[in-house]
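One protein chain omitted, others in place.
Right after this comes subunit A.
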Amino acid sequence: MKASKSGFDSRPAIKNLRFRITLLAPSMVAARPSEAADTLSTPLNYFLHSYGPAATPVMHLGWLMTALLSAITLIVILLLVIAIVRKRSSADSGMIGAESGGLKWVYIGTGISTFILAGLTVHFLTVLNAVAKPTETPVLTLTVTGYDWWWNIEYEHGDPAKRFVTANEIHIPVGRPVLLKLKSADVIHAFWVPVLAGKTQMIPGLVNQKWIQADVPGIYAGQCAQFCGAAHAHMNLEVIAESDRDFEKWQEAQRRTAFPVSEHNEHGYKLFMDRCGGCHAVRGTEAEGLHGPDLTHLNSRGRIAAGLLTNTPDHLMEWITRAQYFKPGARMPSIALSDSEASALASYLSTLD
């Protein structure tokens, strides 16, 4: 079944690095064992799982509509089947049934349908109203910008010194509404973390707003939901909901600039400035590139390459040297490095905590 030598073969490499289970952090597995067991196998399943007030009413709406409409479907199909198989009196074969009659079916059927549809309409409008805006003022505003094929995330703050930028991983305080401003840097993407909220397109030239709130600490998987080109399938993100204290700690860490260069990784630093700094930024250094993800605290992230690989030193080097193999068409080139260059670069990157 797995076949074809031709073309992009991501299988063997990615297979080894298989996706880490993304929905809930290990700590949460202990806290909520039964739910975790379900969700682990389907991290984007929004039909059976929701963890925030922007998603839960919608999930219940989905249940209601599915149950109601399935029941109606079964009843109507049952009517159809009975209509087909029911016994008829053997009639004169030459005669044709009367044209009149049967309108009662149309009146009753359409009447009931209209009644149900009207009820559903009122209900979904109520749900729409409930999830359109958070009940309290959001505590945090983030600007999420979609790029081919990764996410840039800016944490706003009244004090410019406290703003910072990160990529592909959104941290939020648990139990609090967070406002997202959604933008695109190139083509149309869509922000979708199904168990927290429905999707919203990110359209160039527009700033769309949405809000999310996670009621339970954990790691929530998200994925770009608008076809955006070759690596559309590999444009994932994670939302990490944590306690206020952990979140503050994380923010403080993110606000710091990168560690200063020490003697033993100076070679790797120079290499980074030469080869990577044009596209990537590391705060506190000369690297100020804006074409790729901000790498200031790269090692604090769970995954690299917009969710494609777990963030281990090996994967990182593999990604750097074979980016086009993993994500053909991405702006990140595959960078040829000699062994000594690779180890120097790896040594420098390991300081980006």
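Please note the rule applied: a contact is a pair of C-beta atoms (placed from the backbone, for glycine too) under 8 Å apart; a residue touches a chain by one contact, two chains touch by 3 or more; residues count from 1.
Throughout what follows, contacts and distances are computed from a predicted model.
Chain not shown in the complex: UniProt lists it as "Cytochrome c oxidase subunit 1", one of "PadR family transcriptional regulator", "Cytochrome c oxidase subunit 1", "NADH-quinone oxidoreductase subunit H" or "Phosphate transport system permease protein". In the complete complex, the residue from A:Val165, A:Ile188, A:Val261 or A:Cys279 that touches the missing chain is A:Ile188. Residues of subunit A that touch the chain left out of the display are 1-4, 6-11, 14-15, 18-19, 21, 40-48, 57-58, 61-62, 65-66, 69-70, 72-73, 76-77, 79-80, 82-84, 86, 88, 91, 94-106, 108-110, 113-114, 117-118, 120-121, 124-125, 127-129, 131-132, 148, 182, 186-188, 190, 192, 194, 197-201, 203-206, 208-209, 223-233, 328-329.
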